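Missing here is one protein chain; the remaining ones are kept as they sit in the complex.
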Amino acid sequence: MHVHEKPTFESNYTVQGGNFDEAGKVASQIKVILKKLGLQTDVVRKAALVAYESEINIVSYARKGTISISVTPGQVKIETTDEGQGIPDINLAMQEGYSTATSKIREMGFGAGMGLCNIKKFSDYFQITSEIGKGTHLKMIINIENGV
Amino acid sequence: MTLNEVIEILDADVLVGQDQLEMEVKTAFGADLMSDVLAFAKSGSLLLTGLTNPQVIRTSDILDIAAIIMVRGKKPAPETIRLAEELRIPVLSTKYILFETAGRLYEKGIKGCVERVDNNFARS
Partner (left out) sequence: MDLETIATCLNLKVFSGFDQLKTEVLDGYTGDLLSDVMANSKEGDLWMTRQVHQNIIAVASLKDHAGIIMVQGAEPAKDTLEKALKENIPVMGTDLSGFEIAGRIYNLLKEKQDITRIDP
């Protein structure tokens, strides 16, 4: 695979649980940065989407969290770590349609139980670990395929 | 068709984007679930929704949605308007329900967008 020289980028963002006014801001910022780096539209879109779904989950279900992103010539890596209730049954949470979202969250259009499925679907690599009462950790990789 | 034509078909009000009404649109996606929109809506499409909170604008920004049509005459909160202005996403409001809104646009030739990002990727 022919790899073009691309500036490597790395950054961390904090996300506050429960703050729906700001929810999605980090993902928006990530999208702008990836676009500026000149990545393909599809990579940008997948990365922004994955970041957005994870950010919304942190805001919805955790006290606080961080989203970190690192871009190398071959891939975009996004990791999220949060402090919160954790996920008791990951298999269940990964099932489409399963959701513990409150009615407030549902009224905003979230809580369809599709977010984690979306994250998995749009990532080339996806890993989720969680500890009850502590928090949840996600790792997602989106490959950058150079050339046509 | 242009947003100007959309406005006519839906008897819609322009809430944001008065200067972007010449924009051309061909496809639309209608839903109230943000994860559904995220999974299936295509960039450059119209988003028809009953939601009015700022997350609709965020979701549209992530996907490069062309313009948002808020149905059932619901007026968004000032934060929603502010965010849409900041991100330059046109927002229209129609009094019709989502079903009627979709029907009217479909009748005039707007197509649904059901493609997933994966498919677009494979094609490009």
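Quick notes on this structure:
Labels A and B are assigned to the chains in the order they are written; within every chain, residues are numbered from 1.
In the analysis below, a contact is a pair of C-beta atoms (placed from the backbone, for glycine too) under 8 Å apart; a residue touches a chain by one contact, two chains touch by 3 or more.
This structure is a prediction, so every number in the text was calculated from the model and none was measured.
The undisplayed chain touches these shown chains across the complete complex, A, B. Screening A:39, A:69 or A:112 against the full complex identifies A:112 as the residue touching the chain left out.
Residues of subunit A in contact with the chain left out of this view: 96-97, 106-107, 109, 112. The missing chain lies against subunit B, touching residues 28-33, 36, 40, 48, 50-51, 72, 97-100, 102-107, 110-114.
Keep in mind that, in the parts below, only the chains that are shown with their structure count from here on.
Across the complex, subunit A meets subunit B through its residues 20-21, 23-25, 27-28, 31, 41-42, 45-46, 48-49, 52-53, 56, 107-110, 112-115, 117-118, 121-122. The touching residues of subunit B, counted against subunit A in their complex, run 32-36, 38-39, 43, 49, 51, 53-56, 58-59, 61-64, 79, 87, 117-118, 120-121, 124.
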